[in-house]
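Quick one: structure below, then a few questions.
A single protein chain has been omitted from the complex, and every remaining protein chain is retained in its original position.
Showing subunit A:
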């Protein structure tokens, strides 16, 4: 019996989004960026696969080149609480788990088939060495992340369901078409019924037939 093994050439992965991210955040030349892109770790993650599980120490930040990731916790009753979505061009991670080398509370899961870039602390260090603009942009990103978290805590404590929804659609304009409503409700900290009510009320106000 003859067994034929056909080796398929590995198709080059297009990293247009990550390339744009690097060129906007740094002052590196295109040649330097292309060199980085060749060395960066890229993975295809299938829908339903996990990039981080609670109890593990997070080692990377994940950049969504294509697809959609979510970070969530699971409470003692087994209920999921979505902390963040990461569609294309978003970074998602547990920065404190990386920094303190401590187990994470988060699960990070692909909810669409995704192309993800794994960014290690070393990678951040190397690129920061090469470009002070990148280092500053990264510091700013951390501050902006803290501001976002504060805003989110504040909304979860005091905003109405409609206010939370309106903030959500500003932040994630196309997610309503990509994720089930229960996930959006989970992110907003409201019940799916309450989200339906908000959307129905908005339609009453804004729909001119």
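In this section, contacts are C-beta pairs under 8 Å (C-beta built on N, C-alpha and C of every residue); 3 or more make two chains touch, one makes a residue touch a chain; residues count from 1.
Keep this in mind: contacts and distances are computed from a predicted model.
K.L.:
Hey, which one's the missing chain according to UniProt: "Quinol:cytochrome C oxidoreductase", "Pirin family protein", "Beta-ketoacyl-ACP synthase" or "Branched-chain amino acid transport system permease protein"?
P.N.:
"Pirin family protein"
K.L.:
Of the residues listed, A:57, A:142 or A:176, which one is in contact with the missing chain?
P.N.:
A:176
K.L.:
Which subunit A residues touch the hidden chain?
P.N.:
Residues 166, 169, 173-174, 176-177, 181, 196, 199-200, 202-209 of subunit A touch the chain that is not shown.
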